[in-house]
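With one protein chain held back, the other chains of the complex are shown just where they sit.
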Amino acid sequence: MSIQSQNNPVPIISLTTDFGQKDGYVGAMQGVILSICPRAVISTLSHDIPAQDVQAAAFVLYQACGYYPPQAVHCAVVDPGVGSERRAVAVATSHGTFVGPDNGVFSLVLSAGQVDVIAAVSLTNPAYQRPAVSATFHGRDIFAPAAAHLAAGVPLAELGPPANDLVQLEFIAKSRQEDRQHAGRVIHIDRFGNIILDLTGADITDPRRIRFKVGDRLIESLSYTFADVAEGEVLAYVGSTRDHIAIALRNGNAARTLGIQLGDTIEISYGEKAIENCEA
Amino acid sequence: MSIQSQNNPVPIISLTTDFGQKDGYVGAMQGVILSICPRAVISTLSHDIPAQDVQAAAFVLYQACGYYPPQAVHCAVVDPGVGSERRAVAVATSHGTFVGPDNGVFSLVLSAGQVDVIAAVSLTNPAYQRPAVSATFHGRDIFAPAAAHLAAGVPLAELGPPANDLVQLEFIAKSRQEDRQHAGRVIHIDRFGNIILDLTGADITDPRRIRFKVGDRLIESLSYTFADVAEGEVLAYVGSTRDHIAIALRNGNAARTLGIQLGDTIEISYGEKAIENCEA
Partner (left out) sequence: MSIQSQNNPVPIISLTTDFGQKDGYVGAMQGVILSICPRAVISTLSHDIPAQDVQAAAFVLYQACGYYPPQAVHCAVVDPGVGSERRAVAVATSHGTFVGPDNGVFSLVLSAGQVDVIAAVSLTNPAYQRPAVSATFHGRDIFAPAAAHLAAGVPLAELGPPANDLVQLEFIAKSRQEDRQHAGRVIHIDRFGNIILDLTGADITDPRRIRFKVGDRLIESLSYTFADVAEGEVLAYVGSTRDHIAIALRNGNAARTLGIQLGDTIEISYGEKAIENCEA
């Protein structure tokens, strides 16, 4: 089953890139999409991914894609390997179709149990590419046309042969091997400086006894929201991104204040006694 | 009367947040909106409000909302109090419906005489929220769904009970108490470094005699536009935002050059003699 079997839903294409908006790259992609599928609703997911940071793009897709309607096509172009042998792929799932380089950018969404993969193809059919494909801008010449044709109802199998063994990001495998009872790893730091861990609420075996050591601060409870602590205080809470544990500083920037960076490990322990009035 | 009594206008939702675009938060909100109201035109008003700066968001809404069609729903999420007791509200007016936290973010638009308030409600009806409401991301779980349902035609009263006594920003009251004959307060500094005052053209009793003291510079007339002065010169003029007086540096950044910050007071006086060739 592919998206076009639905009853003509509004075609929706989300874009996630590291292009910024000071150049004409995003405009070129939008122009290509609107030329192929003028009714498409183009939704900017992010153009502010740090340059060539595939992991950051993977996380942002994970934060957002599940909230779009199932017919959405999510086109992500963070593509340091453009023009090399890395494949260009489209992956149809139970909730959204993903179009981009096969460099792991979709591996977090695809491995998190959010969606079931239905089929994946290599984008090799020139009929669904721009007539002249450049060596350095596949976003415009391969991915935008593929996304637009898929949104317009072209069956996935038309775009190329099946693609197996999609690339996985290394941090996902690493994260799985770790001892979740004693440590969490920082997988994202957001605009506000909130620190998001690879642990979710389900990993916390006893929320009333959990303790976090973050930099030089000890957090001795799991809070419900920012307002549970005083201004300038640090808190841990079950965050809004798929129940991942997050660490914040009320009305401040936790990562900057505590000197925490992406990939850092946060020590976890369980106290002897439960602390009262703390919420899971 | 609420928006759905109109003859099926295009549903329009503007978004104003402090989320930036490096995370997936804006995408999640767009996804929620498109899931509920796929025909919605989502218009980015700003995602670059400084983090948690409610006053800046209030000003940006004031600059822009009046130019949208009356059916537009303006959803603003600058929400330092998320998860606390602060109310979530929707306010229907003669020109646009406003959805966001009740923290004063709409108080400038609502108090400026631009629009008449028709009704306001507390967004408490879970039927118009996401099934699981997080403690820290009401933009996705409460405000985006409310905006989408309102844009799709759900009557305001369905979303919750009436909400009275909406929160006002403090600076509005302060600004009103001041002596407009002797001082203006800086309420916004724009991207170009233009300095916008809380005074409007109507506050200037004699445009031909007005003088402004800004940092160490004396401005002795009211100009019509940038080109009225030489490059590098400072000018005061009736700005494009609702006739507010603004101070600029031709082809330069006035705020940076003059060392002016938000909230600063600018001295005003009226000269003895009118200066010729100066325009109001």
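For reference, chains read A and B in written order, and residue numbers begin at 1 within each chain.
Simple rule for what comes next: contacts are C-beta pairs under 8 Å (C-beta built on N, C-alpha and C of every residue); 3 or more make two chains touch, one makes a residue touch a chain.
Just so you know, these numbers come straight off a predicted model, no measurement behind them.
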Which of B:Ser94, B:Gln181 or B:Asn251 touches the missing chain? It is B:Asn251
Missing-chain contact, candidates A:Ser94, A:Ser134 or A:Gln181, resolves to A:Ser134
Residues on chain A facing the left-out chain by the touch rule are 18-32, 34-35, 38-39, 42, 44, 51-52, 80-84, 134-137, 140-141
Those residues of chain B that touch the unshown chain are 9-10, 12, 14, 16, 41, 43-50, 56, 59-69, 72, 188, 190-192, 224-228, 237-241, 246, 251
